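This is the structure I want to talk about, given as structure tokens.
For this depiction, one protein chain was excluded, whereas all remaining protein chains were kept in their positions.
Letters A, B and C mark the chains in the order given here, with residues in each chain numbered from 1 onward.
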């Protein structure tokens, strides 16, 4: 394991200190927690947006805290959901009287911890609602599974729910649009090399020199298939086709595209993937409204990428284009 | 070598196609070249800014093309300076009648190719001037060497020269401010693991499992020292101290800080480095005006980071804060 | 069987020792069917439990267990944190007002704890989770007049090893589908340490 760190058990604390040092006017840390809020939180008369999860996915989630996006992000240990007490502190800190909305990725740990925090907050009389993001089509979505994982598509939920909340929408309106985004977002990823949790010290899985894994999760959870590495075009096609199979997308409909790097993949390669994704969609008559290429939801230093499609309508386009001042999402 | 690509000899073409596909309204490619300009180029009455260099440093340089920053970036093969004919095409394409300014990193190849292009353009009656960026304090700056390399600090030159050009400054004014930035910018980097040029197929150097290299170049050129990996705090201190030794920075002066990832380093680790950089500067009474943490000037999938300090005055602060619409630098 | 505050604390301490000792092993189990953090999570949680619990003067078993619950809840994280937290919280509530606790009270506590896990995790047996260890242990306590330390360990151990054969349908391991077969569930293993520690406490008090 080669990492630039001090104590592997203190990476989260050190990272948060480094973030606050970088954005002293924009972000603040809730004392004695690993939760980060916008400096002006709570914004009165605005629904507060809280997301979070394990760390190791940077810039998710703290990088998306800012005007037009999240009010707070709760940061867990590496790949470990934050605990209810921390989430509860974040909820209290961003409650501006109009309720608080939680954006949760569909992992057992995240769901349990956020739900417990929600119960604590409701017991204190704070109005809380939530959405659970499950965009990863690599996992079967049936009643026999715990359902799909939340991956890079979560960033679209942050952006769009954040935009409508910023406009003064009610908790219910925020929930409605967030659910729409969740319903219209699909993603899938793949990896070439594993990543190492700092405190574990060893790679979380192994791939042969010529192998890749299609459908892998952002914590290294099993994907659909391990097979020899193919070309960027074939990888892009496989991810895109799998997503399209699961999406109700017609000719002439509009999408936002995200080609997301998992950590170690050079941006050059992400653009190479985007070339093919763009070509495939264009051939099918699908109109690409906006494209995002970069690192939005990583898995430490995993090598690989994911593709996300978000089906748009006029409402979502306006919200996607709205100003965001979050450090990791400026437009 | 595990890379997401099609033909290793076509990575640059594929990448550029993917970039244009991502930003069809913002960027365009000069036909039959590997040069990218803003879609509105040439902007009449504005000095045209051209930079570039080998590819593999993404988002540099094409990611910095946009209103408020560069007018064009000329993209060479991986780690290989672009050729004079390509640079010449870019110069012609962004000449809005007020002259063209070249931002060149101090490598023999870049300097030779850009200078030859400059001669070609001047022969055609285009007014051209240039600045050579040499921020890397890992290299001795003496008459016995070819001088310091240009690394991540180049992005500050793009940003600030871009801002003043956007305001309608003359070629001479652009040059004056660009030279000021070059004089007031210092950087140094380090690496934990090497990178592989796609067409070469093999890592460009080797580091032992417990080794790091301090002062390494962004193409893997030798640094100052190879030694066992130390803590993030020690790495941050070593880079920062070396930079400060070479900078004329007094108590109460202001700087911009950039903690740049070389490709594979998780953002988490960059923030851990920033924590210490921030602390060191603060202890010395140096005021941090703005901090940039992320991947600005990479070396394919090299693991490591660099620290850059830019000494600011009121003029530079205003220009640093000016709006940029470049895909990789939004503010 | 009669457990006083000091026995419960000893139980927690012994659990902690085992978890620290097997931290890397638990993480390795989670590497096979999860995200490589279970040992780290449990180690962080129980370390803190032991650290905090020993600084206080407790008069009731219920209070010790309640603090344990709150600490696990706020220190472990992931899926196992709220689950073990809920388990100890329900246990604490189940034995409230009883001190020291005899086998009946302990059984009631365990039963409530298991119900808590199952409810919180929406899980049942046969899904390759900690439930697959808690359930047979609870059952053993319910059907056995005179609980034997070795039988507790035995029951928990067998149950833990049995999770190897199961295909996960809950938690992160469920993403691994068939590939989850052949590996012990990490939460089952840490539950085993909890019961092995318990058995040693029971043995100690004779």
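Going forward, contacts are C-beta pairs under 8 Å (C-beta built on N, C-alpha and C of every residue); 3 or more make two chains touch, one makes a residue touch a chain.
Predicted model only: the values in this text are computed from it and were never measured.
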Among the chains presented, those that the missing one touches: B
Identified contact with the non-displayed chain, of B:4, B:65, B:78 or B:160: B:78
Given B:86, B:184, B:306 or B:324, the one touching the chain that is not displayed: B:86
For subunit B, residues in touch with the removed chain: 9, 54, 76-86, 107-109, 112-113, 116, 139, 144-146, 149, 197, 199-200, 202, 204-205, 217, 219-222
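We take it that only the chains that are shown with their structure count from here on.
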Contact graph of the chains (line, ring, star, complete, other): line
Chain nearest the overall Cα centroid: A
Centre distance in Å when subunit B and subunit C are each reduced to the mean of their C-alpha atoms: 54
Centre distance in Å when subunit A and subunit B are each reduced to the mean of their C-alpha atoms: 29
Subunit A: positions in contact with at least two other chains: none
Touching two or more other chains - residues of subunit C: none
